[in-house]
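If you scroll down you'll find the structure; I have some questions about it.
Every protein chain but one is kept in place in this view of the complex.
We call the chains A and B, going by the order they appear; numbering starts again at 1 in every chain.
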Amino acid sequence: MKVLEVKGISKSFGGLIAVNDVSFHVLEKEILGVIGPNGAGKTTLFNLITGFLKPDRGTINFRGIELTRLRPHQIAQLGIVRTFQLVKSFPNMTVFENVLISSLSNRNIHSREQAEKKAIEVLKLLGLLNLKDRLSKNLSHGELKRLEIARALSMDPRLLLLDEPLAGLSYDEMNDILNIIQELRELGISIIIIEHTIRVLMKIVDRVIVMHYGKKIADGPPEEIVSNRKVIEAYLGE
Amino acid sequence: MPLLRQFSTTYIRSKSIIVASIIVAVLSLMPCFAHLFIIRVSIRALIYAIFAMSWDLLYGYAGLISFGHALFFGLGAYTCAILNTLFDLPPWGCILIAPCISTLAGLIISIPCLRLKEAYLALGTLAFAEIVRYLAIHFRELTGAEEGIRGIQVFSENILFNYYLYLIITLVCTTMLLLVVKSSFGLKLIAIREDEELSKACGINTSKYKISAFLLSSFIAGMSGGLYAHFTGIVEASIFSSTVSFMAVSMTIIGGLGTIIGPIVGSYLITFISEILRATLDIRLLVYSLTLVLVLLFIPEGIIARVRRLYRVGREK
Partner (left out) sequence: MVEMSYQIVQVMVNGLLQGTIYALIASGFSLVFGVMGIVQLSYGAFYMLGCYITYLSIISLRTFFFSFPLVAIITFVLVAIITFVMGLCFLLVIRRVLYSLNTSMVLTFVFAILLEELVRIILGPTFRTVPRFMGTLEVFNLIIDLQRVIVAMVAIIIIIGMTIFLSKTKLGKAIRFVSEDKEVAMLMGINPNKVYIFIFGVSTLIAGIAGFLITPLVAIYPAMGYDALVIAFMVSVLAGLGTVKGCLPAGLICGLLEALVAYFWDPAMRVIVLFLVVILIMVIRPQGLFGKKL
């Protein structure tokens, strides 16, 4: 079943075409990778899906709901949650409060007690419970990355958009995150991952789309993509 | 979660309750030993404390910097002045209507202000206040132009009655604001201040919360303006000036931004210093700006925050 259906999405800024007529879909419980050279339009695509940018053309459909008319917070509340390329948190709030903020906006949560319970649950899952009273500005990079995922989880996501979740992590930390991502898939969450460390990414994704200069130039299982001529040219030509 | 339900649960430390009780007791008993002058100055301090608290809510929590807060203060004051002198409405009636007018202004102003950031927001709000100041001077028949309106009724001829009335109102406002900022609503305001984009990604309707913050802040500021009118008996167009807006700013910064209590401390400090010096030379403004400069340079986090750090009271353990 298609959870997300993107059709003919385009966005340009002034004369620069950032995303050019991109179409793809994501299935339930699927992990989709998005790769491509820098500036290919990957993060712009995320911004378009999550409502931070309005597309010039095209439609984005999530389980029958048209997203292009919605504002970012509404899309988040629907269960489409994103993380950011440059990791973000609320620096002067504690880890617990960071997650609590999101759980308070969870569509399934109706009281503060529920929200707090959810926050604790999620922190436990991500191994952050012992840090819960630390201000997030005092966390290490790896801990911040986990916090981001905790935050996203507390919103009961159905579709998770992770923008470079492995950037700047050690090998062990990367494996931890990858394991978590696979566990999330088991919970029924569809996941789209933008990444640069392709070798690691290919281990867990079901399918990959490749972007180059705003266009989608390939779409298929990892084995296919790795040997695709156009993809190799795109990366080498860089 | 629906907006109103978010005010239901809040968290206040027991240590703070003890300190607060002591302070309230002191303030309540003070008139028994104090000179009339001190009681009068205290009442002024309470009025400005409420005004400053409303500014703290907006900036210290939601991160919205307003340099034109005198707009709401002045609107509240003028509403009371006009209703009282022109329509003979008793003070009790005026004080109920005044905050509604200032809140309306808050609503009107908050909408364009959603799109302004930082410096533009600060100066844009200043511009709004200036516009109203000019309008106040312009509509002579209604507002008495530069001379303003005089002869506004006080709540009571008995100064003690006025003191306790204003004290109770201040305590009510303080308690209300504390409940607000420690609730889920307050937490979201802080989130918006910390990172607005991230807040949106966390499902927070930032526009709704920013407007709500404006509405609450302008309500309280308007009320303090009404209290001012019914105490001093006079309002002039200068009540909209940037100097008045700056009182809220400086009292909050000196006392401590983002604390709600800080503005009260700042207000008492500045009001007392100003009034004591008023007797000698008219160098009040000079002294108070000098104080502010020194505080900004050496205790930028404000008095309350410095005190808290000394006693290591805080969220992080």
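Note that in this section a residue touches a chain if its C-beta (ideal position, glycine included) is under 8 Å from a C-beta of that chain, and two chains touch if they have at least 3 such contacts.
Just so you know, these numbers come straight off a predicted model, no measurement behind them.
Contacts of the undisplayed chain with visible chains (whole complex): B. Note on the undisplayed chain: of the listed residues B:I97, B:L116 or B:I159, the one touching it is B:L116.
Of the options B:C32, B:L297 or B:L310, the residue whose C-beta touches the omitted chain is B:L297. Across the entire complex, the residue among B:L27, B:I101, B:L177 or B:I253 in touch with the chain not shown is B:I253. Although one chain is hidden here, its contacts on chain B can still be listed: residues 59, 65, 67, 112, 115-116, 118-120, 122-124, 127-128, 130-131, 134-135, 137-138, 242-243, 246, 249-250, 253, 281-283, 285-286, 289-290, 292-293, 296-297, 300.
The criterion applied here is as follows: only the chains that are shown with their structure count from here on.
Put simply, chain A touches chain B in their complex at residues 50, 52, 71-74, 76-77, 81-82, 84, 88-94, 97, 100-102, 104-106, 109-113, 115, 133-135, 151, 155.
Within the complex, the chain B residues that touch chain A are 1, 5-6, 8-9, 184, 187-188, 190-191, 194-195, 197-206, 315-317.
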